[in-house]
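One protein chain is absent from this view; the other protein chains keep their places.
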Amino acid sequence: MGIISKLPVYMENVPGGTIVTTSLEKVLNESRASSLWYLLFGTACCAIEMMCAGASRYDFDRFGMFFRASPRQADLMFVAGTISHKMAPRVKLLYEQMAEPRYVIAMGGCACSGGPFYYDSYAVLKGVDKIIPVDVFLPGCPPRPESLMEACIKVQQKVKKEKLQDWSSDRRG
Amino acid sequence: MELTPLFQWIDTQLISLVEWLGLPIWFAELLEMVLAAVAVLLMAFLIVLFLVWWERKLSGHFQQRLGPMRTGWHGWLQTIADGLKLFQKEDIIPTNVDRKVFFWAPVVCFASSYAAFAVIPWGEGVIPTDLNIGILYILSITTFVVISLLMAGWSSNNKYALLGGMRSAAQIVSYEVPLTLSVLGVIMMTQSLSMVAIVEAQESVFSWFIWRQPLGFAIYLVAAVAETNRAPFDIPEAEQELVAGFNIEYSGMKFAMFFLAEFLNLFLVSAIATTLFLGGWQGPFLPSWLWFILKTTFVIFVIIWFKWTYPRLRVDQLMEFCWKVLLPLAFLNLIISGFLFRG
Partner (left out) sequence: MADHDSILKLLTERFPGKVSALELTPAQTAVSVEAASIVELFTFLVESADLKMNYLSTITGIDRTDHIEIVYFVSSLEHKHMLTIKTKVDRIGGKIESIQHIIPAANWFEREVWELYGVDFVNHPDLRRFLLPDDWDQGNPMLRDWDGRDFIRMPEVQ
């Protein structure tokens, strides 16, 4: 996608060309934000809240998000639940298997920083951002579905701010 | 508001254009065929656009929730957003896959569903080509889907994909048998394989084949749902069991092709059900293509309803159902219709 990342540079020389790039950016970003498919991955209690948020009363599908089981087809990973040292390499593997552009929400206290298991625990990874880059941290034990929705909306806002120049893979997640 | 005068006008314009350019007449016919194919492709994309949105809305309402609501009025732009997003995704090709097969599997899947659209009668005189072996052509071409699923499952170098691909192949091949037998009942009564002849044999509402072949319709509907890998027969792509089945290693546009092909298949089997059992484009007052679309939409609604009502069947229950229940019923249907409508 090298052509796309050089497009704004070329278009700046064309009079009125930046209108094209900004409109193109807007359309592409909006489409990615309105269609975030999340990975069906959850370890502990936060996973149950994630399932609730996807079910009837709170409904993620209103925002166009539905779950895909395979990491290759998912854009968003909720790290929902406590990540132990044994699980950590698997979480990293799942993250690496996701296709770019990809985003991560660290859901709940345990994924943000180890949560209640920060002290006196030999087995819990103290925060999932030690192994994968996280876009939104969402505290709570577990966070209510409305909080989870707010985190998703923050990811959507983050997606909408992305620029075309950042389209080569080493700049993005 | 029939479409036949429009097609005749296009025909005369093309012939005069080709004569003006000094090219031979068969060139006009070639251009017409290309135009028809492009028109059907565009129609196919529009249909998938509508169907993806409609399924998500329907599934939401069946589950007492709203489907997509944010992208456009009540989410009607959702499919476009999904398509654009899939276009921007990284195309991952894992290291040890069989590259050529991996690449061609989604193409074969899409192409086989699309090729069957050549004989779907959208209305009176609105059919790309009225082959005299219409329904036989459709049944043969849709078998290519099995090959593409096996290709996808095998080349992905992943045990879940292989299991999903094998199960899917077994399922589709098995359900083809009762499907063909149920269609055979209709063919016996029409005495022709051509799609247009089948529609024209159902002139009045009381001569629709659904009344004369009710068991055939039921068997056809169940076998068609199994053919398209939809719930309750979607064990090959069951999320809880097989982590997206044969789809597992596909991302980006290749996955979009499989997704597209699944919905095209859904439309295809509903269109065939309409043509064979519900009288095709026959109906009073409204133009014929509108009747066809309405009837097909109704059958699609019933199939989507099935998906979101019934739990999934296990693979051994699925196979048992096909070979021990549907197949004897299909033979019974054949025997009874052969006797009742003899001569």
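The letters A and B name the chains in turn, as written, and every chain counts its residues from 1.
The rule is short, and it goes like this: a contact is a pair of C-beta atoms (placed from the backbone, for glycine too) under 8 Å apart; a residue touches a chain by one contact, two chains touch by 3 or more.
For clarity, every value in this text was computed on a predicted model and none was experimentally measured.
Participant: Counting contacts across the entire complex, name the shown chains the missing chain touches.
Facilitator: A
Participant: Just to verify: which one of A:Ile19, A:Leu93, A:Ala123 or A:Cys141 makes contact with the chain not shown?
Facilitator: Hidden-chain contact among the options goes to A:Ala123.
Participant: Pick from A:Lys26, A:His85, A:Arg144 or A:Lys163: which residue touches the chain that isn't shown?
Facilitator: Only one listed residue reaches the unshown chain, and that is A:His85.
Participant: Mind listing the chain A residues that contact the chain we can't see here?
Facilitator: Touching the missing chain: residues 84-86, 88, 118-123, 125-126.
As a working rule, only the chains that are shown with their structure count from here on.
Participant: Would you kindly tell me how far, in whole Å, the mean C-alpha position of chain B lies from that of chain A?
Facilitator: 35
Participant: Give every residue of chain B touching chain A within the complex, in rising order.
Facilitator: Residue positions touching the partner: 56, 60, 63-71, 75, 77-78, 80-85, 88-92, 239-240, 243-244, 247-252, 255.
Participant: What part of chain A is in contact with chain B in the complex they form?
Facilitator: 27-28, 30-32, 34-35, 40, 55-57, 59, 61-64, 66-70, 72-73, 75, 97, 99-101, 169
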